[in-house]
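Here the complex is missing one protein chain, while the rest keep their positions.
Each chain gets a letter, A, B and C, in the order it is written, and its residues are counted from 1.
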Amino acid sequence: MSQLLGVAVLGAGHMGADHIRRLDRVVSGARVVAVADPDAARAEEAVAGRAGVTVHAEAEAALDVPGVEAVLIASPGEAHEEALLAAFARGLPVLCEKPMVPDPAGALRVVEAEAGLGRRLTQIGFMRRYDTEYARLKSLLDSGRLGRPLLLHCTHRNVSSPPYFTSAMLIDSSVSHEIDAARWLLGHEIDAVTVHRPRPSAGAPAGLSDPQFVVFETDRGALVDVEVFVNCGFGYQVRCEAVCEAGSARIGEDHTMVVTAAGGAREEVPADYLLRFADAYDRELRAWVDATRAGRVTGPSAWDGYAAAAVAEAGVRALESGTRTAVGLAPRPALYAEPH
Amino acid sequence: MSQLLGVAVLGAGHMGADHIRRLDRVVSGARVVAVADPDAARAEEAVAGRAGVTVHAEAEAALDVPGVEAVLIASPGEAHEEALLAAFARGLPVLCEKPMVPDPAGALRVVEAEAGLGRRLTQIGFMRRYDTEYARLKSLLDSGRLGRPLLLHCTHRNVSSPPYFTSAMLIDSSVSHEIDAARWLLGHEIDAVTVHRPRPSAGAPAGLSDPQFVVFETDRGALVDVEVFVNCGFGYQVRCEAVCEAGSARIGEDHTMVVTAAGGAREEVPADYLLRFADAYDRELRAWVDATRAGRVTGPSAWDGYAAAAVAEAGVRALESGTRTAVGLAPRPALYAEPH
Amino acid sequence: MSQLLGVAVLGAGHMGADHIRRLDRVVSGARVVAVADPDAARAEEAVAGRAGVTVHAEAEAALDVPGVEAVLIASPGEAHEEALLAAFARGLPVLCEKPMVPDPAGALRVVEAEAGLGRRLTQIGFMRRYDTEYARLKSLLDSGRLGRPLLLHCTHRNVSSPPYFTSAMLIDSSVSHEIDAARWLLGHEIDAVTVHRPRPSAGAPAGLSDPQFVVFETDRGALVDVEVFVNCGFGYQVRCEAVCEAGSARIGEDHTMVVTAAGGAREEVPADYLLRFADAYDRELRAWVDATRAGRVTGPSAWDGYAAAAVAEAGVRALESGTRTAVGLAPRPALYAEPH
Partner (left out) sequence: MSQLLGVAVLGAGHMGADHIRRLDRVVSGARVVAVADPDAARAEEAVAGRAGVTVHAEAEAALDVPGVEAVLIASPGEAHEEALLAAFARGLPVLCEKPMVPDPAGALRVVEAEAGLGRRLTQIGFMRRYDTEYARLKSLLDSGRLGRPLLLHCTHRNVSSPPYFTSAMLIDSSVSHEIDAARWLLGHEIDAVTVHRPRPSAGAPAGLSDPQFVVFETDRGALVDVEVFVNCGFGYQVRCEAVCEAGSARIGEDHTMVVTAAGGAREEVPADYLLRFADAYDRELRAWVDATRAGRVTGPSAWDGYAAAAVAEAGVRALESGTRTAVGLAPRPALYAEPH
């Protein structure tokens, strides 16, 4: 059988450690060669005595280990720009966790650097594109059977938010998933955003504007509305309904097991996104390894990472101003001419 | 506007009182003229001071009150044969609650008496035929869109059984609804029955064989299986799936309101049949009043009442013997030649 | 039994004729005494030879017929103000079809006239309040089990719009149902509205802005969003999800019969509102007849009629301006102090 792909993993926190486990135990065709994290103990723990893996404090040192053929970036978002440029300098294909780069200016520098190379090296970790239900919805929309999409109704609910969560993070952390999903499902760019704020839930921490209701307008006339509610109390729910000229389609209804007992029929709602999207993470990584071994780059691009950052940043401004806010995107380089 | 139909109601128990209320308050076109019940206090309470209604201890006395044009029989099943024959003797149209007559021999005497009159006077109170969902399923099967029906899977669950309930009553009281519904939906007669008995639920009273699983065979080769579980603990559920040569159709899934809260999404299951089939009772009575005022007799016939009694009686024998038991039906009089 | 309530019906068009049928054939306790319509042939046809009903060209002539004890107004909205004031002058209880009065100024005059009488005479025909699913949702919200409501997501779809339909009518005719339903479900007043317009569907007539997406803000901080799409092509769908602090609840999911055949499982979507809300119309009329016979006035009030007109009018301005538009309500008279 063919040679295993040698991977350097940057970042050994929660997400990095999970990807190391996935490369080792779940996905065939790759092996972890080097791990970098400023916290040496954390890196050693993630590696857990696996033979043949070196551990580094500096990202660039890991990239230079012999046998490294590809890079998985799971460090904090602030470190992504430097890591991406280092990978580009070495011609290494990259899977970069979201957000690609949190601020639009930095994200645009990454886009321009990759465009300067004249070829794609980057896949961004928008894992919803690898979820079975999203993939079925995308396939249905692309088939044209329902006609042109007019509206996308989205729901994004979490049981509770972590203590550090701010009102802006409902947009630039939570809704950023819907931003990419909407751009991908529709094949449109988003060019304006309005944020409506109901009175906060008594279940939300003091000062947090939760829930929020966000309305995006696309460059081809569709509307995308998102209820984001990160302290809903009852479960993790991600739903999407596409309303088209000839019909509508919904995913995320969670009817996998119906239990009827005292009080009614009920279905269990998953507790968090790792349960809901576990298979999507597996598929995402498998697709990246397969494509990389075949010398190809597929999936969400650096342009998608940049556009998500620019829309999220406009969304935070819309939240603060209370008014409709335009999104200003840079011109799209020819490298990304293909629809997302 | 036209004259109101004068009705005598026989029996002022739970069901009789409910029908009196319905004729008075819900259904237009009729008025109660006379009520009969051996328990005079109960009859007076059901009438509750309504003007122009006379109260009687004897059924025949009520039938002879001037202005009585039709009869609603809601007395205990043992009294039905005599009441039906008294109505026939006076040429009065009848709505008779189920069971028409509990024992097949008595039921056959009613059939023969009506056949001797040469015209139908009787509608039997199988109210499921007037339920919106059953009506949609019947209409779909009759349309032929799904081809010939092959199997009917039925579920009949109650929260708990009354104290007097016996193992035989799971068949001749509860499943009797499915017997009529299956004959009506399919347009077949039932000619054999097998009863499978799992170990009783710990939630059932000692000695009660609950749940039971009943398999009927029809004269045209279809199978009908019924789970009857009268101490299921959680609600009243009546479901039916018709499996046909070109597709299947299900009713009774109860998706009227979906509530998502801590622990999952849930739908409320109604507590009893009066909630589930409230509208069906209204429609049944309205259909009877409308048809009677127009001089017609529609709905389930005395033959349907007899067939239900004969199949239920065979079912009780099958329960006791543990073996496949044939149903022996008398020849069908020409009066009932129409499909049910 | 008690005396039948004598009703004058004003307007013998589609809706008036349907109400005449309902009073005659479906709902007990009332009889039609007089019908008024400028089109005499239409009025005669609606009465169809029923004995004891007089036919009139003028509304006031019908109100003055001996035996008239209550009025049902089903004439065009422009005629309502005069008809309501005529009923008030005679002290007659009224069931008035929606819109009570199309323009807010006229609606306010009706409110002030009734307030001047010092007692309620008017019930407005918002029939969704009588739908079983809406009633269950209202009851759940009122129970407090799910905590305070934060968001209401509404969908209102029709197969196709009539030829005379304008972009404004999506708001003041279609969405007016959601305006009343939201005010009633929440017990809030609406104080601002924004209308988002996606590119129109190719299935909509040229020039019609269809679909629209309307966001209402209430005086107690809740948001109500409504997708209105009157040329969706596939059926009549009315859905509502209430998102509360401790859970969410949805109605209108239409799971009454699931058919699985070549191509998938499917459920039939009803074709129009008369099918979907047939039972609600029956219940509405029954509730009005019962209350009127008992000397009470219940259900949606003239204030509700006024508030719906004022919000709809602001909605049309929001549609035209493309900006957030405040709703200015007059002070609420003490007569309507009760929550809707």
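Points to keep in mind about this one:
Following the convention adopted for this analysis, a contact is a pair of C-beta atoms (placed from the backbone, for glycine too) under 8 Å apart; a residue touches a chain by one contact, two chains touch by 3 or more.
Keep in mind that this is a model prediction, so the values were computed, not measured.
Here the missing chain is touched by one residue of B:Pro93, B:Gly125 or B:Pro211, and it is B:Pro211.
Screening A:His14, A:Arg90, A:Arg250 or A:Arg296 against the full complex identifies A:Arg250 as the residue touching the chain left out. Note that of A:Thr132, A:Thr298 or A:Ser321, the residue touching the chain absent from this view is A:Thr132.
Considering the whole complex, the residue from B:Ala168, B:Leu223, B:Ala291 or B:Leu335 that touches the absent chain is B:Leu223.
One chain is missing from the display, and on subunit A it is touched by residues 1-2, 23-29, 31-32, 50-53, 132-133, 136-137, 140, 145-146, 246-251, 253-262, 268, 279, 286, 290. Residue positions on subunit B in contact with the hidden chain: 147-148, 150-151, 153, 194, 196, 198-199, 201-203, 211, 213, 215, 217, 220-223, 225, 227, 229, 232-234, 243, 245-248, in rising order.
Criterion: only the chains that are shown with their structure count from here on.
When chain centres are defined as mean Cα coordinates, B lies farthest from subunit A. Interface of subunit A with subunit C: the two copies contact each other largely through the same residue positions, with over half of all numbers used appearing on both sides. Looking at subunit B, residues 254, 259-262, 268 sit in touch with two or more other chains.
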